[in-house]
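Omission of a single protein chain aside, the complex is shown with its protein chains in their original locations.
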Amino acid sequence: MSLPQVDITPEIVAEHGLTSDEYKTVLDILGRAPNITELGIFSVMWSEHCSYKSSRVWLKTLPTEGPQVIQGPGENAGVVDIGDGDAAVFKIESHNHPSFIEPYQGAATGVGGIMRDVFTMGARPIANLNALRFGEPAHAKTRHLVSGVVAGIGGYGNCMGIPTVGGEVNFDKAYNGNILVNAMTVGLARTDKIFYSKASGIGNPVVYVGSKTGRDGIHGATMASAEFSEDSEEKRPTVQVGDPFTEKLLLEACLELMATDAIVSIQDMGAAGLTSSSVEMADKGGVGIELELDKVPMREEGMTPYELMLSESQERMLMVLKPGREAEAKAIFDKWELDFAVVGTVTDTGNLTLKWYGETAGEIPVAPLVDASPMYERPWEPTPSSPVVKSEDVASSLSAGAALKKLMASPDLCSRRWIWEQYDHLIGGETVQTPGAADSAIVRLPGKSKALAVTVDCTPRYCLADPITGGAQAVAEAWRNITATGAKPLAITNNMNFGNPERPRIMGQFVGAVKGMSAAAKTLDFPVVSGNVSLYNETNGEAILPTPVIGGVGLIEDAANSVGLGLTETGLILILIGETQGHLGRSIYLRDVVGKDEGAPPPVDLTIERRNGDFVRDLISQKLIAACHDLSDGGLAVAVAEMVLAGGIGATLDAAPPGMGITAWLYGEDQARYLVAVKDEKAVLSAAKAAGVPAHRVGISMGRSLTLPGGDTISLEQLAKTHEAPLPSYMAGETWN
Amino acid sequence: MKANVTVTLKRGVLDPQGKAIGHALEGLGFDGIGEVRQGKLIEVELAETDRAKAEAALDEMCRKLLANTVIEDYRIEIAE
Amino acid sequence: MKANVTVTLKRGVLDPQGKAIGHALEGLGFDGIGEVRQGKLIEVELAETDRAKAEAALDEMCRKLLANTVIEDYRIEIAE
């Protein structure tokens, strides 16, 4: 088993994605030329994906602290205190490109990866969510991608037995060549049993567990590594196949071992597999790690150190154990029929040392590898502001009722039942608010009355028009969705999906979104505890819409007090909380009914957002509210239609306030608003008055149809059909009309 | 005309199903089981009577639908 | 020794997957598609070198695990 000799030519360096400056730094760090394995390690560690070289300067500006935060960004997932010694552990992650290439496996392995990030920290996953963006329905690939991605997410999560309880989906031609698949997992741990990745204890064993390593996903360097063998193309599938069964065993085995005190630290092998896990563990502990690569369980013959270090085979973990605990740990992994191998030791050299049948296959000082990783302050341009659209100028030939039917059947607003019925959202028996029933999913803690409220949100068309407002709006909407169930928002994770950051306009979108998110996170006390960045989402110079997805987590002390959005009784008074200007710029109405995607998005006033939300949450805790729904895409009309459908009772809306056009009233997307259904109108209105919060009666629940101001009436049956039919019939091959 | 299309995972692509089947066979007491891989067999009846044309059509079917060539290989056999 | 086991649904057992594939092929514009049926192909590597013994073992594997004989037929082919 001799080491393959590869000459490090400038071409090979370039194929590894290192610039000549970056390569010079490599030479300085090593004091010599790297061998191919070392070059591969620098290449992946300094890739955009692992080093965050374009985004790091800006991510550092996000607010990450608060009394509730136990662990902010920098670990496998964020950790938040939820009282009684319990902690919520969560993160979101993208698997965009792999899902475009192979939607089922790409999405499935994305879900597998994010769950590993969460259970690496000692948490049992209790909920999965996903945020999806596809191209326009008419595009040739869209249907196939939707079907594969949804099946893949379900396939993995269902087999793992973790309920998938929420998500969001948009369709836009900007995603034709670059779909987005962002998966989020929320887990539960005890605050005194959180596991971190920091290696320590010179001489401690480094242990590999899980699946064997194959040649999966060794990317970026295909050409260079073609030197190794003739049939390298065939040997190097860039797509990984998920094995949820093995991951389920890995989850149970890890949690079983974590219940002992044998583990010093643990890290999943995600992107850049063995490389990033060993480097991160060593770097955090300020120690060295020596790996005997020939001891790594291998799936295929003839694997090289280069391939072992770069493989992205799934369902694997690296751990440092306390000395002498190997046998005990091995027994657990044997029981679960998983590979277990002692592959190295913690050293005091500060180096990552790679051995191959006794020979040294590489030696890199860890601190410089990490510290010298490139960080760019990429030039950026602010997005030019768009003019505010005057609502008087918005005209359509459709009546209010016809417009509502059109919107309720549109790709971005129609029912997602076809999707979430493919996800097991009931397993565990703790899903108190199921998909479609409330603004956030509510998942109770096993054996307790408290529950977590979870949601993912982003409105990319706002972000395109004004990244700062769009970034703030995404955070505000997540906060609002949690608030609308009665839960208290705790913290967020974020997935920054953008185009090519080397283009100043795109970098400007990123910067703007971060600024908006920061401001909102600060004002709303909604700190960022984890996240993920996915750049270069563009094809032939066409970038995706800027899509900073926010995953929010909140807490409600008693799940029984959470409210859904359905109108389940007649005679409830509908009260609109918040102020309505009738802002139609960038609204769904303007885009999908009028056919113009233009103007400035609705302004986000964070102080008002907070005041209105705190007020609503307070009303819910006083049990004054029977149903609550935040106003977002499609404004008041869509909100009331959704409440009617969810609860099965109709509603009648009063006339628009004097001086306000009916379109602006029904379809404006002003922020910081909630529609609440109450029994005691007086109590709510006087509380609002006392709190200085705008609140007005706008209608009543009654009957079996929805009546809009102006008299347009739609029966419940018709509304349900309009809303439910489009996605299933599109997926069955019909064109979307 | 009848054709059998077999679709198998490319070499090197993880085959969790095959792995589990191999494991289960061992559990049932079968000895000397080496690698097990699982693939798909798709039997297609075609109206086409020209062999060459049928083959061309089947090849296109495989590339367009039956196989995912990113991770799978396919083989076409015309039965009669 | 290498063997290919093919497992197919018995005649008369409904095969919704096969039907869906046939439907999708038509949707892609392929004409003259008759019945489409989907089965499984399981490739097994065996240490056994005696052909008859291998066949007997494979037959037992099929009956015990690889096929559900309530709805499936199987066929064993020894490759080399």
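The letters A, B and C name the chains in turn, as written, and every chain counts its residues from 1.
By our rule, contacts are C-beta pairs under 8 Å (C-beta built on N, C-alpha and C of every residue); 3 or more make two chains touch, one makes a residue touch a chain.
The rule is simple: contacts and distances are computed from a predicted model.
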| field | Listed names "Phosphoribosylformylglycinamidine synthase subunit PurQ", "Segregation and condensation protein A", "PTS system mannose/fructose/sorbose family transporter subunit IID" or "3-oxoadipate:succinyl-CoA transferase", matching UniProt entry of the absent chain | value | "Phosphoribosylformylglycinamidine synthase subunit PurQ"
| note | Not-displayed chain touches, in the whole complex, chains A, B, C
| message | Going by the contact rule already stated, which one of A:40, A:154 or A:288 would touch the omitted chain in the full complex? | response | A:154
| query | Touching the left-out chain: which of A:432, A:496 or A:511? | reply | A:432
| query | In the complete assembly, which of A:208, A:336 or A:730 touches the absent chain? | reply | A:336
| request: Provide the residue numbers of chain A that touch the chain removed from this figure. | output: 151, 154-155, 158-161, 243-246, 248-249, 336-337, 420-432, 444, 446, 559-560
| note | Listed in rising order, the chain C residues that touch the chain left out are 13-14, 16-17, 20, 40, 64-66, 68, 70-71
| note | Those residues of chain B that touch the unshown chain are 16-17, 20-21, 24, 27-28, 38
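To be clear about the criterion, only the chains that are shown with their structure count from here on.
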| request: Please work out the Cα centroid separation of chain B and chain C, and write it as a whole number of Å. | output: 10
| note | When centres are defined as mean Cα positions, the distance from chain A to chain B in whole Å is 36
| field | Residues of chain C defined as touching chain B within the complex | value | 6, 8, 18, 21-22, 24-25, 28, 30-48, 57, 60-61, 64-66
| query | Touching chain B in the complex: which residues of chain A? | reply | 101-102, 105, 211, 214-216, 234-243, 245-246, 299-300, 313-314, 337
| message | Can you tell me which positions in chain B touch chain A when the two form their complex? | response | 9-16, 19-20, 23, 68, 70-71
